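The complex appears here without one of its protein chains, the remainder shown in place.
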Amino acid sequence: MDYFAQQLINGLVLGSIYGLIAIGYTMVYGIVGMINFAHGDIFMIGGFIALISFLVLVSLGLTAIPFILLVVLLVSMAITALYGWTVERIAYRPLRHSFRLAPMLSAIGMSFVLTNFSQIAQGARVKPVPPIITGGYTLHEGASGFNVQISNMQIIVVLVTIVLLTLFTWLVSRTRLGRDMRACEQDQTMAALLGVDVDRTISMTFVTGAALAAVAGMMYLLYYGQVDFFMGFVAGIKAFTAAVLGGIGSLPGAVLGGLAIGLIETFWSAYFSVEYKDVAAFSILIVVLIFMPTGLLGRPEVEKV
Amino acid sequence: MSDDHILAVDHLMMRFGGIVAVNDLSFVAERRKITALIGPNGAGKTTVFNCITGFYRPSGGTIRLSHDDGRTIALERLNDFRISKQAKVARTFQNIRLFPGMTALENLMVAQHNALMRASGLTFLGLIGAPSWHHAEQRAIDLARIWLERIDLLARADDAAGNLPYGDQRRLEIARAMCTEPALLCLDEPAAGLNARESGALNELLLSIRAEQGTSILLIEHDMSVVMEISDHVVVMDYGVKIAEGPPQVVRDDPKVIAAYLGADEEEAIAVMESSP
Partner (left out) sequence: MSATKARPSHAAQPLGSASILKKASISALVALVLFSLMIGVRTEAGPQGGLIYWTRFGELAAMVAAVFGGSIVIELLRQWWGPVDKDRVVPKPVQAAFAFVGRWLAPALLVFTFLVPVIFYDQRYILDLAILVLTYVMLGWGLNVVVGLAGLLDLGYVAFYAVGAYSYALLATNFGLSFWVCLPLAGILAAFWGILLGFPVLRLRGDYLAIVTLAFGEIIRLVIINWQSLTGGPNGVSGIPRPTLFGIPLTAGDDGLAARLGIEFSPTHRVVFLFYVILALALLTNWVTIRLRRLPIGRAWEALREDEVACRALGINTTTTKLTAFATGAMFGGFAGAFFATRQGFISPESFTFQESALVLAIVVLGGMGSQLGVALAALTMIGGFELFRGFDQYRMLVFGVAMVLLMIWRPRGLIGHRSPTVFLERNQAISSDLVKEGHG
């Protein structure tokens, strides 16, 4: 039981990171109807920027960890958001009204570009950082010596996720930008006729998604203590799986799907085999889609004849 | 069920969640006759069509199709492609659904899929180029040519269907449905968007299909000139229920029908009244 509780905590933390990335996929899909294959790599870039800015700040002689982390968070969100904007501007905007497969391949191409760019720029080796936030709490001391623990880092990941999600929900439901986004999602032509700047709204969608991915990248860095140029691919596929599992286009669905994938992966590793954890995640995706072809929270597709 | 009925809809119900789109609808379509289903927008006509042609599974009631040879098929139990393949019911769509990137001829060849599939020995005979396959293919092309001639599109046989003018696309869709050699042809607003000359040509086409192929026709239509001119029997729906039925002249003068149209759409009610000679 203690073991179960511990895995539950670990799974929720991992799921939070997936959820943050998945939001980017689901937002872009909702508004332009394409899979942003480069999004996983945006997450990876976010992790790298967090790493580098952290390193630079520390070597500048700053010692106040909370302050450094706040600056790192803001810097990586800002720069990564610009990556998101640039990717949209270069690779997707010219293909806005094109055929469905063209932007998808352009996105795959962009994903290769980002992966290999950071491999060339920062080298292929894994970049480790020492644990920055340590300590934690023991929630329950088991009789057999197994303790259920939650580390401060885990608390931070979950807290940051909750805060950002609240902010983000507010953004989408209450602000002008959010309203524009929802309008573009429904009907771009009509939104444009009513004075919504569609290009700008779509750009902002990519920017917001990239900023959230940067947060996920930074959390990944702090939680796992390392980044590498290839981490975007696997995390990206998992997060996209999460978005689809939750019902692509649905924001609560993305978070729910992220948590589901995180939990499946953790529990499978804990009780069955670590090697097959990804196989388990993908298999469950396939099984869910067989019975719910539009995911957990996706709107059912009504066939109009 | 009497021999004269090709289609008998009995107590048909269709609910979507809490909305009742079709409520306890019963009517029959006679063999080798043209039956029209009319009613204001949102009356549930297309829903009835979708139930008959297997796109929706009715919430209740029965739909019986009786073939010439006495075979009776429960359409509400069939679904999807089997309606066309086994029950021989073909349909067209309110918003034309041709294969736009394929030529007119190819569209008509696709319609003969099941017959050609058998002739090609489930592809294998065709792959080795067996003579029997070539004969079958030639026959299929000949049938397509006949239909192209009848809808006056022979000259454009090799043009992409998506490039044809609107009226031609409507006729091509009917020809495509006929290439499945149906016993019952269901047309969803075949005259929508046609000008007076085109809808006149449509009337002739439908009458000739009834006369030459002996196909029974069920059609949804808003264009009262078409309905009044060619239908043998009219069923009027409003809010999912049948409010009247009978020969066109009788239905036209039915106060309930006029009220339904007036209540829903003034122009259509006027059209009903004006189309009386």
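Per-chain numbering from 1; labels A and B assigned in written order.
As a working rule, a contact is a pair of C-beta atoms (placed from the backbone, for glycine too) under 8 Å apart; a residue touches a chain by one contact, two chains touch by 3 or more.
What you are looking at is a predicted structure, and each value in this text was computed from that prediction instead of being measured.
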item: Option touching the unshown chain, where B:46, B:84 or B:231 are the choices; value: B:84
item: Listed residues A:77, A:216, A:248 or A:297, member touching the removed chain; value: A:248
item: Absent chain, residues of chain A that touch it; value: 29, 35, 45, 48-49, 51-53, 55-56, 59, 79, 82-83, 86, 90-91, 93-106, 108-123, 125-130, 199, 233, 237, 240-241, 244, 248, 275-276, 278-279, 282-283, 285-287, 289-290, 293-295, 301, 303, 305
item: Chain B residues that touch the omitted chain in the full complex; value: 53-55, 80-85, 90-91, 93, 97-103, 105-106, 109-114, 116-117, 120, 123, 126-127, 141, 145, 154, 157-160, 162-163, 176-177, 180
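Here, only the chains that are shown with their structure count from here on.
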item: Gap in Å, rounded to a whole number, between the CA centres of chain B and chain A; value: 50
